[in-house]
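With one protein chain withheld, the remaining protein chains of the complex are depicted in position.
Order of writing sets the labels: A, B, C and D. Residues in every chain begin at 1.
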Amino acid sequence: MILAWVHDVVEGVRSCLTGMRTTGHYLLENLRGSGGATAITREYPEQPAERVGARQRGHLVNDAPRCIVCHACDTACPVDCFTMDGERDADNKMRASRFDIDLSKCIYCGLCVRACPTDSLSMTPAFEVDPRHDGSRFLFRRSSGQLGQRLDAPDVERLQRLADQPRESLAAADRAWLDQHIDPNGPHLIGMYGLGYFTPEQKQAADAAREAKKRAKEAAAAAAKAKAAAAAAPPPAPPPPAGGTP
Amino acid sequence: MTGLGHAVDTLAAWLAGGPPGWFAVTLAVLAVWVAPLLLLVFPVAAFGQILERKIAAAIQRRKGPNSAGLDGPLRLVFRAVLCLLPRERQDRAFAAFCNLVPVRTALLWSRRLGLGQFVADGIKMLGKEDIVPRGADGAVFRFAPYLALVGAFLPWCVLPFAQHLVMLETEVSALFVLATSGLVVVALKMAGWGSGNKWSLLGGMRAVAQLVSYEVPIGLAVGGVVLWCGTMDLHAIVGQQYAPGVFTLLGWNVCQGPFLLLLLLVFFVAGLAECQRSPFDMAEAESELVSGFNTEYSGLRWGMFALAEYTEMLLIGALVATLFLGGYQSPIGEQWLLLLPTWLETLLHALILGAKTLVVFLLMMWIRWTLPRFRVDQVMRLAWLVLVPLALLSLLGIAVTLLVAGGTTEGMAYGRLAARPRPDLSWLPWLLLWIVPVLAAVVLVRAANARYGGRHPALRRLTGEGA
Amino acid sequence: MTVEASTPAGERMTLNMGPHHPATHGVLRIVVESDGEVVARCTPDHGYLHRSIEKIGECVEWPMFVPYTDRIDYVCAMNANLAYCVAVERLLASDPATTVVVPRRAECIRVLVAELNRISSHLIAVGAMAMDVGAYTPFLHGIAQREAVNDIFEKLCGQRLTYNYVTIGGVAFDLHDGAVAEIAAFLDQFEREMQRFNRLVTTNTIFRDRCAGLAVVDAAQAIAWGLVGPNLRGSGVDFDLRRDESYGIYGELDVRVPKGEAFAGRHGRQGDAYDRYVVRLLEIQESVRLCRAVLQLLPPAADKPADPLGGHQAEVSKILRKVPKGAVHVRTEAPRGEMGYWIVSDGGKVPFRVRCRTGSFTAAGMFQHVMRGIFLADVVAVIGSFDVVVPEIDR
Amino acid sequence: MTRREGPGDAFDDRIHLTAVDEFLAWGKEHSLFYLLFATACCGIELMQAGGPRYDVDRLGMIPRATPRQADLMIVAGTITHKMASRVRTLWEQMGEPRWVVSMGSCANSGGPFSKWSYSVLNGIDKYVPVDVYVPGCPPRPEALIDGVMALRERVRRYRTLGERSTEPHVVAGHEAPFGARCQLPPPDAPAGDGGRA
Partner (left out) sequence: MTALSHEQIAAAVRSVCPEVGDQRASNGRPFLHVPAAAVADVARCLRDDPALRFDALMDLTAVDLLQFPYTPPRDDIAVVYLLFSYAHRHKITLEVFAPRQACAVPSVAAVWPAAIYFEREVFDLFGVTFTGHPQLRRILMPDDWQGHPLRKDYLYPADYHGVPHLRDGQSFSTSPPRAEGTS
């Protein structure tokens, strides 16, 4: 029994000393400083954040000019964080007129990036979101009622301009306008990426051009049809009686 | 320095004209002794927290606090000095001042070393809401931190800092230390009970059980020293440890045979437990009891508990130094130190004691960040089944040594301390005193190892011993 | 080692441990009926993190569920991804028309990342256990090692925790440039660091004595209570799905299975908390060995670097529009033991039922059985030794 | 302590009150003890942030297990309906001044569980006022530190002695351009059986 006691005490002391040797090793290494130090701290705010690799998923951004509004991302997204509108431009190609990503919902899973056929969606390594640094990537909180509101380029400019001023110094009209468009307590954190891709004039022009094209196409089709009808000698079968079933 | 005692007397006499005499004496003692001591011990204890965080960081491969420098307090001072200038000018002046190269360097280093951290922590605690929970016993809850501070502070009164720097010279100062440090028990119990929280209550209970148990090995360890030195006066114990010659450290108690060395270990371990340090921090075991007895404390009151803990750590360090490591004596060439002018000698002695305390203090931190925590029953088992038997064994050994030694001989006079009788040990018994118990211990350990063997092979593989 | 509670049931103190308690690994709540320091009875209360992932499985399409598997067990998301993907592949294989063949390189990468993630998961497990027992430093050293794994994963797939890397039919990306050398270098230094870790805490007598003889579960009990993985092996049952029901290329690898052998010697018993802890450490060693073996097996990358894994992802997503009708139960060995997916498909693009059986759930079921007559301080050690991760219990 | 009102008061600019306030705010800023409160995935990243690589101790942040001693609650992870009242209780147990960081998509808005889940609270801001939202799923520890730095900006403007500031919420690691005071939800949260206890 005494031997067991002695063994326990001695082993206890020895193992504690072993532990202290291990920590002492770290202690000395790190107190000595850079040489041989095992401290792996990155002093983030002072030093820039580490960019580990190109695949890093810091933030989701959409390169709006390349987006064709195919909704592939929308379909692939498990959380439905996209809100997008598309418009046809002069060449009858789809372009994003609005592409919002609710960053408060986004789970950075990358499924949309994999689904994107034009590679317009991508994950950036940067995770800091600074609305003041990049106007094309702008974050607002909005309430659900405001989600449906459409902001055009001048609106966004106005939003950005007013953003840098303290609220107290704003005119009442401006303040009201803002309250109408964003809500700091709103649940949706919306990154407005492709905002205002069309100015109203551009949109009008594009619509007009597309309309003209469509009309021309229809006219051509009608002409072709008429020609074909004229060419076909036997008259078509009699139409079914009106009303379908008696 | 009897001068200080005179100062107390003079002040008391001067004050005695007005208020009643006891009040004057109290006031005088407060002014001359307590205030400076408070001003010395508590900032050091607060600084100990930063030290601890830095050490923990180094052990854990981190950097530790390095963003809070002294610029905050400095700006306050600046604003106070330039209070008549408009704010912008103050700012400009401050920026210009901070841009001076030496100031900038100093601020940079203060930040790197985290010097401002404990200022910031203290300031924050000051501004923190002082919560007394609804279910708490208000008076007990509020009073407990003060009591803890008092308990941690009182033992310092009898500690000899230098030959001439003892606040209270009594014949029974060792007993005084043991008695007053027991106040902390009450404080912790009050905190635990008064909080009206089950975790606090459990923490308080644990604290009481642990502290009361560990008073026993501590008492036995002190008793061993008292037995060896033949006095209960801490200052006399320090004087007893004086040895002539270059290597003054040969006279220290710790060199007086393996039993006193063992007692040092017992005292140190029990001291760790007394100040609730890991591995004995069951009373505030974070992963078990949320925060133990101080779960409900916020702000400054919590800060007081933390301060009390660090003060007590310092105290244990100082006691280890005083009882076993020659107190304020220098390890080599002590007799030359006595030839210096009194003020210089006092200063050096205080610094030496501080250094010894610091070493023990650092050791406690090192242990804290290395070892896991004991369980309740293990703590008790350690106290009663390991430390107490070891202490008793040492006491027995010391007693036998004293018997075997051929009576007593007149020791050395040390400074203003008179010579005291000491056990008559010539070199051969001294050598035997070391060799015989150590040999016995080695034999016992080898036998135990042979009987119970080593670890499981898998564990050896894990630690790389097998390879 | 159990202690009898002497106070009668009516006079005991009821302690609410959690849902916010520093040692309950998240939001586990355990109602402890204690007689002073002794636990007389404890009742776990779950569901504080019940996120209805199984319901979500019935709502989202087959590939869209993969990110959710990350969140079933975020400590080892790769293994969780793998479990689901293997199950879906097994389901697809029931019809030759929809069978998906995973390219060999992808299989190797899967095993590689699964084993790396097992390492990092066990690091959390053992580190957290050490922290619960009061040693904070080993936990942070474990975290430091985990950072290295995270770095590798972040380079590989861009995320540090919820990877969404293993996909149905393969993996999302090929290994990044220099990955093999990087992983090999990591493994080397990791082994050295683990030795220091073990010297610091595993062989520490205080730690050992706190875990030895604590919450002993013998083999029959472990099986009956449905313990799996390291908890089961800690009780001495020699069973590992990687070896005994191998999936992927585990069949080609020589998986050695450590099991509990009363590592604490005369202080402990087989199946105590210390055994479970040490088995995890031994599994870390085994995973290191497996990683090295896989690196040897790894076939060269395909010619087209952008499309390295057979280029059948588009095809797979087409297949996943119409998954054959039927049910499948596939279990894989995650760090917390068997992760069994019971998947029912009604032939559509959305699963009809996704059931995920996890190791922590049954381990948590065992709590009220083993947490009786132990000390209050041991409650956290027991939780740590079973290595429960709360979302795995609650899902 | 009384304080003169009025924006243009020169006395305010010079008197020590502001200086002391500034000093107190400096202390708070550099000593944000955070509540050790982690529910899900983000909790692991929170641990990693406290770990050697990111080391928030550097910024004077140490974890506290009890809400009484914490200044900052980092809501890391999914909050379910069952848990939400506990979060509220914890928040109520913290002493003033206190701050809340919502970490990750789940705490911000329910994130991946906002659409199909029946049991997840869609955003912790329904229960406690949030100062900083950190996006990410989970956010990198660096992103968390980024959010904490934004919070420190906010703490710097906290006035202990003078008038309390009416700062807007902070969004995504940076302050919202415009904001109102944080509005507390009605304290209807059932007390449950002790959130922390």
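As a working rule, contacts are C-beta pairs under 8 Å (C-beta built on N, C-alpha and C of every residue); 3 or more make two chains touch, one makes a residue touch a chain.
Predicted, not measured: the structure shown is a model, and the values here were computed from it.
Interface note: of C:V237, C:A273 or C:A334, the residue touching the hidden chain in the full complex is C:V237. Across the entire complex, the residue among C:H46, C:R210, C:R336 or C:R372 in touch with the chain not shown is C:H46. The chain omitted from view is touched by exactly one of C:E338, C:D378 or C:E392, namely C:E338. Residues of chain C that touch the chain left out of view are 46-47, 50, 52, 54-55, 58-59, 61, 91, 94-95, 220, 223-226, 237, 239, 244, 321-322, 324-329, 331, 338, 340, 342, 344, 346-350, 352-353, 355, 357, 361-362, 364-365, 369, 394-395. Where chain D meets the missing chain, the touching residues are 81-82, 84-85, 109-110, 114-116, 118-119, 121-123, 126-127, 185-186, 188-190.
As a working rule, only the chains that are shown with their structure count from here on.
In this assembly, A is the chain whose CA centroid lies farthest from the centroid of chain B. The chain occupying the central position, as judged from C-alpha centroids, is D.
The distance from the centre of chain B to the centre of chain C, with each centre set as the mean of the Cα atoms, comes to 45 Å.
The centroid of the Cα atoms in chain A and the matching centroid in chain B are 58 Å apart. For chain B, the set of residues that touch two or more other chains comprises 57, 59-63, 66, 198-199, 286-287, 290, 369-371, 452.
Shared interface positions of chain D, i.e. residues touching 2 or more other chains, are given as 51-53, 55, 58-59, 65, 112, 115, 137, 140, 196-197.
Interchain contacts join each chain to each other chain, per the touch definition above.
Of all residues in chain D, only 36-41, 43-45, 47-48, 51-53, 65, 77-78, 80, 82-83, 86, 90, 112-113, 115-120, 137-138, 140, 193-197 touch chain C in the complex they form. By the touch criterion given at the top, residues 39-45, 49-50, 58-59, 78-80, 102-109, 127-132, 139-141, 159, 162-164, 167, 178, 182, 184-185, 187-189 of chain A touch chain D in their complex. By the touch criterion stated above, chain C contacts chain A in their complex at residues 56, 60, 63-68, 70, 137, 144, 147, 151, 154-159, 162, 164, 172-173, 176, 196, 199-201, 203-206, 208, 313.
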